[in-house]
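I'd like to ask you about the structure that follows.
All protein chains but one are shown in place.
Now for chain A:
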Amino acid sequence: MNREEHDQLILHTALTAGRIMLENGSEIERVEDTMIRIAKNAGVEGSQVFVTITGILMALNGELGAQIEPIKKRIFDLEKVSVVNDLSRQFAVKKISLQQFANRLDHLDSETKYFPFWLQLFAAALVSGPLEVVFRHNLPDFWITCVIGMLGWWVYYVLNKFIQIRFLSEFAASATIGILALVGVHYGLGNSVDDIIIGGVMPLVPGVPLTNSVRDVLAGNLVSGPARGIEALVSAAAIGFGIAMVLQFL
């Protein structure tokens, strides 16, 4: 492999690693760090990266020009962030070669190792119910909150598959939760609409953008941090509108 091909492989590997991490919810500083590390471990010192939330730019100190990788989607799959991190560590201690690293990354996109759907539903129930008890100390409404939180997550998940606009799915899910809470209390299955809704929307909380936004701003990424803050804010607003719409009928 001549020099140029080697550089091209380094760029490809680093850019793919960066793209996968950003798409699945990593913070900017980690992406920059990982990409520079990959170049360094492959034998190139002084590479330059420019990472924002919608695209990555990387240049090596060689004949090759800088290359761009756009980030088109954003989902929450922290498992993949962790896998890329592991691969980068293995590459650093020379357990895998650069070519193997690149191949593994190319395959990583297609192999999704999500938890099974029933377990996600169960988890949504276990976020809703316990947090309702923790926040509101309302034990009798535990079961109905579990069920409603689970149904809300089901609506969110199914809509996300078909329309792929997260804010709309969040809006529809929270409206569903509101309606179900009203109906549940009306038929005597629960005592407090407020408590059921508070617990039920907890699985929809935009935890990843919230945390990353704070971390990005603190690390000095003044473009990506606020952008993620907007993402979290729009999610929160979508959930709020869904609830507010239902509460008009109180």
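Criterion: contacts are C-beta pairs under 8 Å (C-beta built on N, C-alpha and C of every residue); 3 or more make two chains touch, one makes a residue touch a chain; residues count from 1.
Everything below uses one rule, namely that contacts and distances are computed from a predicted model.
Protein name for the hidden chain, per its UniProt entry and selected from "Carbon monoxide dehydrogenase", "GerAB/ArcD/ProY family transporter", "Threonine/Serine exporter ThrE domain-containing protein" or "Acyl carrier protein": "Threonine/Serine exporter ThrE domain-containing protein". Touching the chain that is not shown, out of A:Leu98, A:Ala124 or A:Ile144: A:Ala124 (per the contact rule at the top). Although one chain is not drawn, the whole complex shows that of A:Leu9, A:Leu64, A:Leu210 or A:Ala227 it is A:Leu210 that touches it. For chain A, the residues in touch with the chain missing from this view are 25-27, 30, 76-79, 81-82, 85, 89, 113-115, 119-120, 122-127, 129-131, 133-137, 139, 153, 194, 197-198, 201-203, 205, 207-208, 210-212, 214-215, 218, 236, 240, 243-245, 247-248, 250.
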